[in-house]
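One chain of protein is taken out of this complex; the other chains stay put.
So, chain A:
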Amino acid sequence: MLLSKAKIGQTFNVKSVEGKEKIQKFLFSLGCFEGEEITLISKLAGNYVVNIKDSRYAIDEGMAKSIVLEA
């Protein structure tokens, strides 16, 4: 399942990150990669607010579609 389809408030494990290599690497350095937990906190103004490790990030829909979750 893609992160863009996830339910608000639920925590998932990341299955894989698709898309451009640069973005994959960047998300990796934040701690978003295979096996790590990610929580969708809310959807705001077309962006997805997620919790990765101990921080909140807003990511756009394109990026949310590149994050594949285990479920």
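Criterion: contacts are C-beta pairs under 8 Å (C-beta built on N, C-alpha and C of every residue); 3 or more make two chains touch, one makes a residue touch a chain; residues count from 1.
Heads up, the rule we're going with is that contacts and distances are computed from a predicted model.
Student: Could you tell me which of "(2Fe-2S)-binding protein", "Ferrous iron transport protein B", "Sugar ABC transporter permease" or "Amidase" is the UniProt name of the chain missing from the displayed complex?
Tutor: Not shown, but named in UniProt as "Ferrous iron transport protein B".
Student: Mind listing the chain A residues that contact the chain we can't see here?
Tutor: For chain A, the residues touching the absent chain are 9, 11, 20, 22-23, 25-31, 33-34, 37, 39, 41-42, 44-47, 49, 51-60, 62-63.
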